[in-house]
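Of the protein chains in this complex, one is absent; all others appear in place.
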Amino acid sequence: MDAKTIIAKRVAQELKHHNLVNLGIGLPTLVANYIDPNITVYLQSENGLIGLGPTPHVSEVDKHLTNAGGQPVTLLPHGMYFDSVTSFGIIRGGHVDITVLGALEVDQEGSLASWIIPQKLVPGMGGAMDLVVGAKKVIVATTHTNKMQTKIKQKCSLPLTAYQEVNLIVTEMAVFEIKNKKLYLIERHPDVSIETIKANTEADFIIEEVRLMEDIS
Amino acid sequence: MDAKTIIAKRVAQELKHHNLVNLGIGLPTLVANYIDPNITVYLQSENGLIGLGPTPHVSEVDKHLTNAGGQPVTLLPHGMYFDSVTSFGIIRGGHVDITVLGALEVDQEGSLASWIIPQKLVPGMGGAMDLVVGAKKVIVATTHTNKMQTKIKQKCSLPLTAYQEVNLIVTEMAVFEIKNKKLYLIERHPDVSIETIKANTEADFIIEEVRLMEDIS
Amino acid sequence: MSKTIDKLQFIQKLRDNLTIMVGGFMTVGTPELLIDWVVESNVKNLTIICNDAGYPEHGVGKLIQNNQVKTLIASHIGLNPVAGVKMSQGDLEVILVPQGTLAEQIRAFGAGLGGILTPTGVNTVVEKEKQIITVNNTPYLLETSLGADLALILAHQSDRLGNLTYDKTARNFNPVMATAATTVVAVVTTMVDFIDPEIIVTPHIFIDDIVIKAGD
Partner (left out) sequence: MSKTIDKLQFIQKLRDNLTIMVGGFMTVGTPELLIDWVVESNVKNLTIICNDAGYPEHGVGKLIQNNQVKTLIASHIGLNPVAGVKMSQGDLEVILVPQGTLAEQIRAFGAGLGGILTPTGVNTVVEKEKQIITVNNTPYLLETSLGADLALILAHQSDRLGNLTYDKTARNFNPVMATAATTVVAVVTTMVDFIDPEIIVTPHIFIDDIVIKAGD
């Protein structure tokens, strides 16, 4: 299985019955494919809906119905539309249970950098800063490394999306939890040793009880 | 004609075609009866509607459709309902052209007292403070005196509703305009002399050109 | 899943010292049934946030009459002489707030804002003990956010998840209060299968419990 699928499957296990969840663009979007069919999760899209449904058949695409990535989507029964003010009121007001985002860097204190590489890539923060500050639980879903460089840092070097707001980091190698500004390794991929994780991680992390990532294959 | 009718008729002349207008509880409500039938004025009620219509027949009273005084009303075609946040966004945001309010006292600098007499009457400010600060034009509609005491003061002695926000004062005797914190007598009732107005007014006012109040009988 | 609760389940949510927001404007849009149940529970020392004090026998006035309210945060109390008397006797603390400020403070809480800058109340007694912040040479009052333990609201239609619409001017403070309390209980007059996704005023994620009562 590829790294992204492992990550998406593991993140999906964090979603509980009746949670309101915002999945970021890219990898986090894949999480929707692995939600336990026995639970109901409400997906919010910050451009203005709750009740995100599956991608429509090409014949049923509505140009006025997209997700926050601009891709055509559908609305599930009991879903609804609202404007950007309401959408970010929901987000900032702590009404989103879980937000899942990608990362350029994430650090051992739970700070996240995800929106700018100065002089190189300046896409902007979009809604990410509000989501990370506002959601009850912030999950970073990211490959452990990028071009052989770790993304799990002692301290982010890029401009921050938010300071000390991340609760959980899920990669294809490991799951880390941040508690009281400290990073704990809580799970590892069955095929990946703690030594390998250490070798691929710049951040200092605490090892107490390390379980195996389950049901990810 | 009684004082209230004179005042209501004169205030009605200030309303222009397509104005959005908020009429306060009591005397200001009477203004609606004298709006020029050749113009369209939109009446807002701060409890949540634009398009206030006439009082319903008793058989058509809807307990969920009232004005800000709690009295049964109707909604005109093209009217709409909204919540209190939207209602005061409209008010505070400068989208109301004219607000008409009563007064306990109003002074020569345009400050208004209308919501409390300490140790005696403490009804509260309701929406009046927002209306007086937010509306483009603030008209105070009040009898000139109360129990032989003038209401038009040099300086309000009661706690203020707002400081220096009133633009026009209409009484049964006179019309005053406030410009650059100075009070101008601009109209008098045909049966009331300037001397009588002076005798019934504590405020200092400037007399340049004084017209007669028209079409009030 | 059903969010529908009965009287017993509602009363179990009540306890002394709660801060409770109650929707309605001069009792139009006030969930009278829930207030009756709060009266019946006889919990004490409540802080009530409501547009007004209602009437002695209607709305939050019933809680004041029954000596359950320690503090009332409202924009006016003029229709409830009992509230005025209790206030002057020192039996009821009344905090008067401009109506638009009250709406914004509740909204701020629901939307995760620390507060808002309003021109309303500058140079009046409302500014007392508040921070004045000048932006572009205009002075504003910093009004901080206002939340509650419990919000009691009245809606019109609901679907089974708790998506809500409101009826005419009974809307008033109900939608914003639904965003600003730990637990939100809505009285609805009609339960329907589906509501048009374009006209839902309060998304179901804000609603914890529903009580159905036709005609309220």
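Here are some notes:
For clarity, chains are labelled A, B and C in written order, and residue numbers in each chain start from 1.
As a working rule, contacts are C-beta pairs under 8 Å (C-beta built on N, C-alpha and C of every residue); 3 or more make two chains touch, one makes a residue touch a chain.
This is a predicted model, so every value here is computed, not measured.
Of the candidate positions A:Ile6, A:Leu49 or A:Ile98, contact with the unshown chain belongs to A:Leu49. Here the missing chain is touched by one residue of A:Glu14, A:Asp130 or A:Glu172, and it is A:Asp130. Although one chain is not shown, part of chain B still touches it, namely residues 18, 20, 40, 42, 49-51, 75, 77-82, 88-95, 133-134.
Seen from chain A, the chain kept out of the figure touches residues 45-49, 62-66, 68-70, 75, 81-85, 87-88, 91-92, 115, 119, 122-130, 133-134, 159-164. Summarising the interface, chain C meets the missing chain with residues 104, 108, 111-119, 131, 133, 135-136, 138, 140, 142, 144-145, 165-168, 196, 198-199.
Please note the rule applied: only the chains that are shown with their structure count from here on.
A linear topology is adopted by the chain contact network, the touching chains following one after another without closure. Relative to the whole-protein C-alpha centroid, the nearest chain centroid is that of C.
Across the two interfaces under comparison, B-C and A-C, the one joined by more C-beta contacts turns out to be B-C. If you average the Cα atoms of chain A and of chain C, the two centres end up 35 Å apart. Contacts with at least two other chains are made by no residue of chain B. Shown for chain C are the residues that touch two or more other chains, namely 107.
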